[in-house]
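Every protein chain but one is kept in place in this view of the complex.
Chain lettering (A, B, C, D and E) follows the sequence in which the chains are written, and residue indices restart at 1 in each chain.
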Amino acid sequence: MDRSWIRLEDTAEAISAMRIRGAARIGRSASEALAEYASSWEGEDPKELVSDLRRAGRRLHSTRPTAVSLRNAILLTLAGIDGCDSVDAIKEMVVKGSNGFLTSAEEAVGRIALLAKARIPFGSVVITHCNSNAALTAIEAAFTDGRVKGAICTESRPWRQGHVTSRRLAAGGIPTTMVVDSAIGLAVRMADVAVVGADTVTSDGTLYNKIGTSLLALAAKDAGVPFIVCAETFKFSNMADVTVEERSPSEVADPLRPEDLPGVRLYNPVFDYTDRSLIDCIVTEKGVISPDMAPSIIKDMFGDLSDEELNWL
Amino acid sequence: MDRSWIRLEDTAEAISAMRIRGAARIGRSASEALAEYASSWEGEDPKELVSDLRRAGRRLHSTRPTAVSLRNAILLTLAGIDGCDSVDAIKEMVVKGSNGFLTSAEEAVGRIALLAKARIPFGSVVITHCNSNAALTAIEAAFTDGRVKGAICTESRPWRQGHVTSRRLAAGGIPTTMVVDSAIGLAVRMADVAVVGADTVTSDGTLYNKIGTSLLALAAKDAGVPFIVCAETFKFSNMADVTVEERSPSEVADPLRPEDLPGVRLYNPVFDYTDRSLIDCIVTEKGVISPDMAPSIIKDMFGDLSDEELNWL
Amino acid sequence: MDRSWIRLEDTAEAISAMRIRGAARIGRSASEALAEYASSWEGEDPKELVSDLRRAGRRLHSTRPTAVSLRNAILLTLAGIDGCDSVDAIKEMVVKGSNGFLTSAEEAVGRIALLAKARIPFGSVVITHCNSNAALTAIEAAFTDGRVKGAICTESRPWRQGHVTSRRLAAGGIPTTMVVDSAIGLAVRMADVAVVGADTVTSDGTLYNKIGTSLLALAAKDAGVPFIVCAETFKFSNMADVTVEERSPSEVADPLRPEDLPGVRLYNPVFDYTDRSLIDCIVTEKGVISPDMAPSIIKDMFGDLSDEELNWL
Amino acid sequence: MDRSWIRLEDTAEAISAMRIRGAARIGRSASEALAEYASSWEGEDPKELVSDLRRAGRRLHSTRPTAVSLRNAILLTLAGIDGCDSVDAIKEMVVKGSNGFLTSAEEAVGRIALLAKARIPFGSVVITHCNSNAALTAIEAAFTDGRVKGAICTESRPWRQGHVTSRRLAAGGIPTTMVVDSAIGLAVRMADVAVVGADTVTSDGTLYNKIGTSLLALAAKDAGVPFIVCAETFKFSNMADVTVEERSPSEVADPLRPEDLPGVRLYNPVFDYTDRSLIDCIVTEKGVISPDMAPSIIKDMFGDLSDEELNWL
Amino acid sequence: MDRSWIRLEDTAEAISAMRIRGAARIGRSASEALAEYASSWEGEDPKELVSDLRRAGRRLHSTRPTAVSLRNAILLTLAGIDGCDSVDAIKEMVVKGSNGFLTSAEEAVGRIALLAKARIPFGSVVITHCNSNAALTAIEAAFTDGRVKGAICTESRPWRQGHVTSRRLAAGGIPTTMVVDSAIGLAVRMADVAVVGADTVTSDGTLYNKIGTSLLALAAKDAGVPFIVCAETFKFSNMADVTVEERSPSEVADPLRPEDLPGVRLYNPVFDYTDRSLIDCIVTEKGVISPDMAPSIIKDMFGDLSDEELNWL
Partner (left out) sequence: MDRSWIRLEDTAEAISAMRIRGAARIGRSASEALAEYASSWEGEDPKELVSDLRRAGRRLHSTRPTAVSLRNAILLTLAGIDGCDSVDAIKEMVVKGSNGFLTSAEEAVGRIALLAKARIPFGSVVITHCNSNAALTAIEAAFTDGRVKGAICTESRPWRQGHVTSRRLAAGGIPTTMVVDSAIGLAVRMADVAVVGADTVTSDGTLYNKIGTSLLALAAKDAGVPFIVCAETFKFSNMADVTVEERSPSEVADPLRPEDLPGVRLYNPVFDYTDRSLIDCIVTEKGVISPDMAPSIIKDMFGDLSDEELNWL
């Protein structure tokens, strides 16, 4: 096995073992790995390189096959290589593709924060769920503007990302309250606006995000509280369905011993889905939209890619 | 301090220290304590006895001043003592009142289970929240009939009553699944009916129950799943408002050390409230009703009690 | 078998064979049969008479065990016989009970029409479903007042009661349009008010009525059209559940031959249920109520009947 | 009248007399007829050919003036002929246009089935209405995957297309149940997902489809059952309004004699309309979208056609 | 015409000419006038007195025939006179009836304020519409408790009662904002709770109140803001329908000259109606209820009055 593949394999394993985590970080790592792999590839046959890159893409994709941002990063980084007629042109294309992806992913969060904060009225209490960098950056930007006077975050069982979220918000000087997940119904009535991130947005505008997001959306609608989603465009999926990842029961029952719940099945889904009718708007780096406009975002993202280039993974 | 008061004080302290817990058990203990206190009271002045009984009632009430079942138990046990003209008549009245309360509370759960199971279609998956004896008895009765083929329960943070609930259901042979509270939105779509208990039902039909109940109700409505409440009539409150108990932050952050969440406030409410429009029916031992009928239940419960007898606590 | 039983048996068989049909007619026939049976009973032991009357009631009830009006008619006709201490007193009680039931059932339709017509604005187009005497009498009364300018009725498959309904309305001079059942969504937008009858109203305010009623209620809510139910009080049920009668597939596939739909199951339920949130009001002979008030109607209907007297059937 | 026109006239008459029926078949026939007419046209003046083709298009359109698929087929087949400067170029353009339309229409159903089946959870009972080839192909594909375990279809009065639908589904091995249309409310609660076809989708996302579709959509929303529409892109209309076809009363009252319903008007609309808020998604061959995205589909379909080319019919 | 009638006529004319206005004041004046008329009646025939009192009641009722509080005041004041067998007994009965009505009406507002304030969370901004004494007393009581920190009231065109309301609230020290009626949608989002009075509550729980109330209720529901109605029990109507009073166009167009709006019709209804589904609770002096419980309030109010005694007006 050649050296460049070994490095790619390292990245794949880091993603697989959750050392590299989070939709955005996974996508960036994969894109960089592909660019590096292409650059250090040694050979002369353009067709061979295309074939090797596809293999590399498939290897990376296999680490988290349901992660839309990973899939999109690979597709966008390798877009256009079929049309190149030399090894150098392909390498250049991949590096350019990777740089484009990395740059736009980097800029997206700042741009989203800029647009999202304008939707938060001055003096608001904001409620959020789990730990989304885009959502938290928006809340922090709004706090700097004087728009946010307090934040509520959920514990986010089973991983308790609410601990990370609450520490970050409190460290930034925002008066922060944490509640257990089941208190969402009561807590949302103390808030003026809800802001969350996204794992995936499908072409019909459905939001897939951390388990519990749909409850916050339902409770927000019931309480007349706007529900805002912050989502980089690479979170949008052109696939017809989404597989909800299910994780180990040990995350739920921990730290109890298995014999403590004899005969009880533990079901531990990672995401739930939120209907577009519950979403006030999705803030992307390309603008503020209704979730119904998702196909337009997808079309923009993939531009003129052929069906072949969109469906090889 | 006389001996009979000492025993009453024991009960008060047990309630206060949560050694006696649960709406039904608290009510029963208080009723028994009052009957015992009356029986062993030694004196000759009926007015003095009435006055002492009121004092005893107030003492018991002070242990959990927001617990409606406690309040109702005291009011019902001491009902009618004003009209008595002898010490013996008062004692008899209190013992009779206590026996009436204890008997009807005892029979209520069985009667509710009988009525509630008729609302569960054959072959249903039932979802429940927290740990309600009335709700679980109804689910078990329905399982015996072949109406229930599986149960889902929530973890019910922060106390994790879901562990008790899932053990009881699984021990009864019901295939049982437990999920974290934030999975309610997904889990309710795998269920055919939701059945919960009640802490309090107010006169306008609002349900106060374990934090998270309102989320299950919202998600059930959204998923087209009937939402059934099992509530003994002594859970119904004739007071205009309800104070939601807030408990120690240590229940939420435990087992973390306080320094782990610097500057983060932990808000730990015990109950939330569910609007009557989300409730399909309330099953009481007196029949199956719409929550709007609560005043009628309250009127029946208190019968001809005068304003004085209803408002001295 | 004695002569009086034979006449009772005739009525039972007529109900069973559907020669006597319709909630109101069934109830009246059963009540009359019981009064006649009591009157012609020959014997001297009051206990025996009570026992024989209960047996007669059970026989009548067995003919349509899911028909609430039949059950209520029997319970009300035989109410109070336990308290009588002579054969003559029992006979008198039953005849009085029967007369009371018959009179109030008779007067109910007129009283309902009087109250219901007041809810129909002048110049309305009314839409109805199936063939309810109470609803049609109300529509006719409103037409006489100038409140109704036209009526729409549904075909009401599979029995096509819409043919009977449309003929009756048109014969009364009301401009009448008939549509197929699937046109309810479009037709309700041409109407100003919807008026239907009831088979059963349960204690939580759910309406059980001819299959399709719930679609009219949903479409009416969506179109902002009030949905009014006309129901005599003896349609209200004090039982926890309702069994929906399922009838022969031949009613659906007729006049096709069975071999025409190989392998296809035909499901032919008679009733569906309509949630109380879709009902603007129920007009009974005792007044116009929200469906939530059903327990109050039931309580009034059965007065001081003991549990024993309510649950022997 | 020349020979090529005669053949076109044959097609027109076949459509008019309903020998050629169904949105897709009508569109294909018209497109083929235009291509054949163009190919066999004998003359030398390009302007005359354009004029004759427009005349031919108008003749075909006149046969079912409210059928959107017919209109779209004609517009797309004749698109671009204005820009051609020779008879041969026009003929080539029309044949190419026709082939493009026929191919994409042919492929659309398979592509829709592929996308739609991914929206049907494993082990689902599917409910459908009337007889849509796209919807049934999707259900069959989902059945092959093990996603569908049973199907419910409606009788679909007045033409009873449910008989055709149930026979097709049952013949394919799917356990199939048929109900009368008025049982939709009850039947949808036994289903996990609803799948229907489309007659027309307007630019604001309203669905026009077989009478009764809106009732299924309302009942599905009420029961928390997803409502999926399968629609080829040529079903989308760029016109501001839609005329709902009304057909003969004899279809409703048949086989009764007219004198049986004296004075009763029979109203027999073919379609009803379903608001976009009741539609979970529309599956087209171009992807899964929210109905709100209809203008984007229309824009893609008509590409760069000028206003003139879009509005001459 | 005798002297006692003349004084009664004075009251009638004062009501008719709007010198006596407001549901509560009208009711009280009529009740007093009847008591005074009875007391000063001179004659010996009890039947004649009953007949004269009925005539007096009809005269008073004719002044505002659609005013429910007037009707109820008359019915309650004259209740029971049929059963009296002497002139003195009748006189005593009427005076007692009048005193009862006056006392309970007087005490009702204070009792309602006590109950209603408990429903207003501490630190609330309250929004109200028009000028209801019961609602304003409740707001003031809540302000005294520290529950209210600000109030919003509407202008309430065409009579601008908002000017009276805002002056009263501001004079009481409550920070008060007034908006035009069309700003209700925006203003309700700045409020935490809405509190209004009632003109009439019908037996199915519909609220009739000052034109615009239904808009506040709709907007409150949309914004998740509780909507509370303060209504003395004598506002509840046992009649099947309500006639909405229409007043002079000059109130709308004033101070314009008629020629300024040539051909324009001015429609000036006094009340609109609010569906019970939009009302969180009705606070009466008898307790806090869901609007669905209206028949129970009506039954309590009229106690054992016969049909005759309820329907002679």
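Rule of thumb we're sticking to: contacts are C-beta pairs under 8 Å (C-beta built on N, C-alpha and C of every residue); 3 or more make two chains touch, one makes a residue touch a chain.
Note that the structure is predicted; figures quoted are calculated from it, not measured.
K.L.:
For the chain that is not shown, enumerate the shown chains it touches in the whole assembly.
P.N.:
Checking the complete complex, the chain left out touches A, C, D, E.
K.L.:
Which of E:Leu75, E:Leu215, E:Ile289 or E:Leu313 touches the chain that is not shown?
P.N.:
Final answer for the missing-chain contact: E:Leu215.
K.L.:
Which residue, A:Asp52, A:Glu155 or A:Asp280, contacts the hidden chain when the whole complex is considered?
P.N.:
Counting the whole complex, the residue in contact with the absent chain is A:Asp280.
K.L.:
May I ask you to list the residues on chain E that touch the chain which is not drawn?
P.N.:
For chain E, the residues touching the absent chain are 152, 154-158, 163, 166-167, 170-171, 175-187, 210-212, 214-215, 218-219, 222, 244, 252, 256, 260-269, 272.
K.L.:
Hey, which chain C residues sit against the chain that's not shown?
P.N.:
So the residues of chain C touching the missing chain come out as 189, 222-225.
K.L.:
Provide the residue numbers of chain A that touch the chain removed from this figure.
P.N.:
114-116, 118-119, 277, 280-281, 283, 287-290, 292-293, 296
Here is the rule we go by: only the chains that are shown with their structure count from here on.
K.L.:
Tell me which chains count as touching both chain B and chain C.
P.N.:
Intersection of chain B and chain C contact lists gives D, E.
K.L.:
If more than half of the interface residue numbers appear on both sides, call it same; otherwise different. Which is it for chain C and chain D?
P.N.:
same
K.L.:
For B-E, find its twin among B-C, B-D or A-E: the pair where over half of the contact pairs carry the same residue numbers.
P.N.:
B-C
K.L.:
What whole-Å value do you get for the distance between chain A and chain B if each is reduced to the mean of its CA atoms?
P.N.:
43
K.L.:
Pull out every residue in chain D that's touching 2 or more other chains.
P.N.:
222
K.L.:
Does the chain-touch network form a line, ring, star, complete graph or other?
P.N.:
Its topology fits none of the listed shapes; call it other.
K.L.:
What pairs of chains are touching here?
P.N.:
Listed by label, chains in contact pair as A-B, A-D, A-E, B-C, B-D, B-E, C-D, C-E.
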